[in-house]
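Only one protein chain is missing from this complex, and each of the others stays in its spot.
To keep things simple, chains are lettered A, B and C as they appear, and every chain counts its residues starting from 1.
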Amino acid sequence: MNTTNKPSGMQIAGEPISGGIVVLISGDLDASSSLAFDSWLKEYISEGHTQFIFDGRELAYIASAGLGVFISNKDDVYDQGGQFIFCGLRESVRNVFTILGLTDLFTFVSSREEAMELIS
Amino acid sequence: MNTTNKPSGMQIAGEPISGGIVVLISGDLDASSSLAFDSWLKEYISEGHTQFIFDGRELAYIASAGLGVFISNKDDVYDQGGQFIFCGLRESVRNVFTILGLTDLFTFVSSREEAMELIS
Amino acid sequence: MIANYSVACRREELKSIRDRFGGELAANGITGLLRDQIVLAVDEACANAIIHGNDCDENRMIRLEADLREGVLSVRIFDVGKFEFDPKLLDRDIDYFIRHKMKGGLGLRLIHAIMDEVRFDVVDGVCVCTMNKAVPVS
Partner (left out) sequence: MIANYSVACRREELKSIRDRFGGELAANGITGLLRDQIVLAVDEACANAIIHGNDCDENRMIRLEADLREGVLSVRIFDVGKFEFDPKLLDRDIDYFIRHKMKGGLGLRLIHAIMDEVRFDVVDGVCVCTMNKAVPVS
């Protein structure tokens, strides 16, 4: 597991699993940290990853700039048959997707196990 | 003398004189008519004219877009030793140059005769 | 209310806005250079809304509203286009405009020089330019 320290106390830990990658995002994904998160995600996409499970249990906050990372990279992943699955999002984070009507764009499940079933 | 009809009731009449050109502008030089006036002026400049006398006796109105024509073409004319001389401007038109502090940029005289002396 | 009308976003409307609004000012005792200057400020503000706010889209309208109360003329211009404001434009010296062969950028300066108070408000996607000026009470 590789762990990267990012500004605003955000941490990203990517853990390759069979058929995909689980990404644990901890801390705040705001207009500051989303710049680094976007580079990180693009790198993983360019390495060929398509099945992303974002484990949001430790994601304390998301701003529109954080959502923008998922939105702007969506087609590159989905066009290759990939997907973004979010698991364990906290209520306040999930609520931001809901306010903007983004809940149909991605897949949301409650646990990492459920997410892993979807990609296997 | 060639006379051109322009929108917003603006008319331009260019009269070549020895060493320069006298331009009678009639009507309103606003955000509409200044587009045509700009093309007209650029054409005269590209033909080699540098000494311009703008006769403003019949210029009823000038807006910032009209001033912009003189400002944006100034260097092309002055860099060749040319000049813009305004004669006979009405008080309300002259006032617009004054409000913006443009009175030192160009030459202002009251009559066409005075203007012609400056270029001969 | 001394004025309340809508016009399409065409540069050619500016002349009739000036004529009409100038007439309304005169009818309310505002004449001479003061009238000319106020008409200029209103023309500039309408030109901005038509050109910058609405890209001269003839299918769109701007609305002009004015009233005169207790010696203060208040003019409001409404448009539903985009709005941009860069305060740098108000500070640049004239040499900058000449060097960059700028055709525009002096309109807001005229408006600020002429009117006592100038503000832009964007509320629910509607942009309102409000310009106030004290005028002699007749």
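Here is the rule we use: contacts are C-beta pairs under 8 Å (C-beta built on N, C-alpha and C of every residue); 3 or more make two chains touch, one makes a residue touch a chain.
The shown structure was predicted, so the numbers you read here are calculated from the model rather than taken from an experiment.
All shown chains touched by the missing chain in the whole complex, by label: A, C. Checked against the full complex, the one of A:25, A:67 or A:89 touching the unshown chain is A:67. One chain of the complex is left out; on chain A, the residues touching it are 7-9, 28, 30-32, 34-35, 38, 61, 63-65, 67-69, 71-76, 91-92, 95-96, 99-102, 105.
Residues 80-88, 90, 117-125, 127 of chain C touch the missing chain (whole complex, contact as defined above).
Methods note: only the chains that are shown with their structure count from here on.
Taking the mean of the C-alpha atoms as each chain's centre, chain B and chain C sit 25 Å apart.
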